[in-house]
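Just passing along the structure, written as C-alpha cells.
Apart from one protein chain that is not included, each protein chain of the complex appears where it belongs.
Right, subunit A next:
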Amino acid sequence: MHEFLDNLAVYREAIRQTLFIVSISVVAGGALGLVLGLVLYATRAGNLFANRAAFLIVNVLVNVVRPIPFVIFLTAIQPLMLHTIGTTIGTNAVTFALSLSAAFAISRIVEQNLLTVEPGVVEAARAAGARPISILLTVLIPEALGPLILGYTFIFVAVVDMSAQAGLFGGGGLGDFAITYGSQRYNWPIVYISVATIVVLVQAGQFLGSWLARRALRR
C-alpha cells in the first residue's frame, strides 16, 4: 500500500489525464457525431434534405470506420494526426484519435434515435412553415432528447474503456497507471485502486446520464 502512497502524485496525474481524454472526447466527438448523425438522418431518402449521394458517402464512411478496433484506428490515422496536430504520441494525440472514433460511434446512435421520431411530427412542423434546419434543431433533437442522452451515456462508458489504451501511445491515464505501476510491478493494490477509480467514474457518468434522461422523458 505504501507504494501507492509513494505514487500518489502519479495517480492524481493519471486521473487528470483520464478525465481530460474522456471529457474532451465525449464533448468534441459528441459534437462531431451529432453532426454526422444529423447528416445521416436528414439525407436519407424521403427526409428533410434527402440526397442519395451524400447519404451513401457518409453511410459508407461510418460503416468502414466504426468497426476498426481503437488501437488499430489510432495507428492508422497517424499520418492524419501528423498533419493536423503535429504529433502521434501523448495525451493530445490519443484525445484526438478517441474523439474521432467516438464521433463515428455516436453518429449511428444519433441517427437511430432521430429515426424513431414520428414522421408526422416533422410534417406538422413543416406545415407550420418551419425551415428544415430549424426542424432538425428545434423539433427533432428535443423530441429524441431522452434516448439521445442515454446514447451519449453509453458512448461515455465506451470512451472510458478505450481511454485505458492511451498508455500504449504515451497518453497516460488510469489504464497506463494500472499497468506500469501496478501489474508490471506485481503491485495489486495499485491495480485495484485504479479499477475502483474507473468504476466510480463510470458509475458517476451513468448516474448523471440516467438522471438527465429521466428528466427529459418525464418518467
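Everything below uses one rule, namely that a contact is a pair of C-beta atoms (placed from the backbone, for glycine too) under 8 Å apart; a residue touches a chain by one contact, two chains touch by 3 or more; residues count from 1.
Keep this in mind: contacts and distances are computed from a predicted model.
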Next on the checklist: Considering only the chain that is not displayed, what protein name does its UniProt record carry among "HTH LytTR-type domain-containing protein", "Transcriptional regulator", "Methionine ABC transporter (ATP-binding protein)" or "Carbon-phosphorus lyase complex subunit PhnI"?
Outcome noted: "Methionine ABC transporter (ATP-binding protein)"
Checklist entry - Out of A:Ala31, A:Val121, A:Leu137 or A:Ala204, which touches the unshown chain? => result A:Val121
Item to check | Residue of A:Val10, A:Ala28, A:Leu61 or A:Ala130 touching the missing chain in the full complex | outcome: A:Ala130
Next on the checklist: For review purposes, identify every residue of subunit A that touches the missing chain, sorted by number.
Outcome noted: 118, 120-121, 123-131, 134, 138-139, 142-143, 145, 216, 218
